[in-house]
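The other protein chains are all here in position, but one chain of the complex has been omitted.
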């Protein structure tokens, strides 16, 4: 018996930034969006309302994802009461700003791992068995994981975040290796720039948010609606053409692997402009 | 005075695989496609015809890209006679199959570099000045570069190809670092699987092509039309949300960094299944 | 007042493989070795005895590193009662063999993180303050971290191990970024091959251990005494010439990024021998 209900797009971490925008995009594309977040019932209701006003369907739920059993119970409930989860977005992070090792308490480090890494494991554990079954009938599932620069390199001050994100990235690779051939598309998205997200960056910077955005220049901060468009593209890739990893940043930012954003790159005096000159032709 | 001509999508390496399909996709999206390839005038005319039959506009040209001046002259001619190149796809490779070092002649190695790396440099040199000027008026340009697994790791037998592709990847990063902030989007696409391309893989394998495809299973070979769709997405990303690198492979293939495609992963006998066990908890 | 006691080399995870051999090497070089491991009091005493018989000095301690407070208390005790920890080796892993996601319990995944990642954080937290102080007087400290292929790529079956090791690697980078300029050398060693370690690989394989080693051919398994020599080299590098990451494998193994160990690399039939042929010169 075929499941005739609308496919579900589940977002864990559905604030007004990437999560909420992805929910809108997938709802516009025909999914029922389920938005889960920890707090701000009003903000959540507003997002659901906006989706419905645009002709889409959505549900919202408040949920503490770091608590054992919460994600698991949610997945079970959706599959039973709402519809088959065809695509999920794990959008929780663990960014706490730059902290020295001394100022990174053990509990903070552990919570970073719970939100940044363990939650992905728990979601996959709960959600993949049904996805594998459906994939046998040709409906492949997708797990999108929002990630950050800290997943690929550890900067000073990022002990908690980088350890969590580095684990998250390797976990996405193990999930992909086991479940890709079983019909589940796992995509790890390295967001390598600031996102215009009122609920996270906005709250973190407070009063300075607008000044910060202005300092980045025109189009210097990523519009989360654009990230949502890339997520939509990834989820629609046919199974003979899957992307596992993609990076995203504004045109004004240098990539994480670059260190000289300076357009005046021909100087030789103060800035000799290169590393490892010892091995130039001798 | 605004240039009111159609924007041009230029493909260097326009066979019946990725190049031709990308030309079709961009023509369908409103670009005038210019298809350049080294040989097979008939195949070229067929591609142009298919685009025109579908209501698009296109031109074809035979060109030996490894010869000095050819790319440069083509860029100049297009800008003058056809329209502004808003997007270009460098789609030439240098794959020659697996060869030992002994069986890789010096001339072959050099030609690999000419096609795989130097050509990208030449195209950027010729094309970027006009793109930079146009970007100042808000029309950003895009350079898409088809690349291969050899750009990120060197396998045995790939001396020529990996050296060329490794250089190509680093060059794309330097181009991106200099020209991103000037409004040119450079994207490096790692095609990490076999593409259903009659003009390249097909010719290379000859009689064995169909058997090879069958051996890969359903959807085990990448449909180049799907890659074209990802290229289209990349070229349409707004400038606050640019991707520099993306990987692509069929669901049935393990990623290049994986080595155990085996679904029976719980054995411990013949296959202890891990590297570096010396550091397990003691 | 200068601390005139012997410098200490602390090993967390001192079995008969890498840990024990590193202890021997550093003791031979003039350090007092402190060997910590979870169990096997007899094996521990044997290692300490071998070091003393060779004219070195060493202490052994049984310790459950996954338990809160154990590492912290040990560091404090050594600094107070034995000597200044000038070099430490974190040698605990979390390899459990290949397991499907289904066969990876939540508790196992968490324990993997506790041993593989959190322990490094705890050791650094406890040990670095004194090291930073001593570095101001010109005696720089070193943290060596044994790591595994799973730290750089996630294979099928390695959910727990790869998530732990990926976090470990990023953590080593954040520690290095913050503490390098303060005089602490952090080195992350990717052991990308099987180590001849009776206490880990030996126990895991049991009866099949000897057959496994034989199957790898002559010098096909890493002698941990050789790894110890590389550790010694890293710890002796002067501070103007520090290595952060190094890989190690036997000559007979291909590197983790390679997938065709086959010496017969010129075939074109069954094995076309390349990925991404769609972008060859068209």
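Order as written gives the chain letters A, B and C; numbering starts at 1 within each chain.
Quick note on the criterion: a residue touches a chain if its C-beta (ideal position, glycine included) is under 8 Å from a C-beta of that chain, and two chains touch if they have at least 3 such contacts.
This structure is a prediction, so every number in the text was calculated from the model and none was measured.
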| item | value |
| --- | --- |
| Chains still shown that are in contact with the chain withheld from the display | A, B, C |
| Contacting the left-out chain in the complete assembly, out of B:25, B:140 or B:159 | B:159 |
| Residue, one of A:15, A:83, A:180 or A:220, that touches the chain absent here | A:15 |
| Chain A, residues in touch with the chain not shown (by the definition above) | 13-15, 17-19, 37-38, 91-100, 103, 115, 146-150, 152-158, 161, 190-197, 199-201, 204-205, 208, 212, 222, 224, 227, 249, 253-254, 256-263, 265-269, 271-282 |
| Absent-chain interface as seen on chain C, which is shown | 140, 173, 176-178, 180-183, 185, 219-223, 226-227, 229-230, 233, 237-252, 254-255, 257-258, 260-261, 263, 265 |
| Residue numbers in chain B that touch the chain omitted from display | 68, 100-102, 106, 109-110, 113, 117-118, 121-122, 124-125, 128-129, 150-151, 153-159, 162-179 |
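As a convention for this text, only the chains that are shown with their structure count from here on.
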| item | value |
| --- | --- |
| Chain whose Cα centroid lies at the greatest distance from that of chain B | C |
| Chain B against chain A, contact positions shared by both copies (same if over half, else different) | same |
| Separation of chain B from chain C, taking each centre as the mean of its C-alpha atoms, in whole Å | 40 |
| Centre-to-centre distance between chain C and chain A (centres being mean Cα positions), rounded to whole Å | 31 |
| Cα-centroid distance, chain A relative to chain B, in whole angstrom | 27 |
| For chain A, residues contacting two or more additional chains | 173, 176-178 |
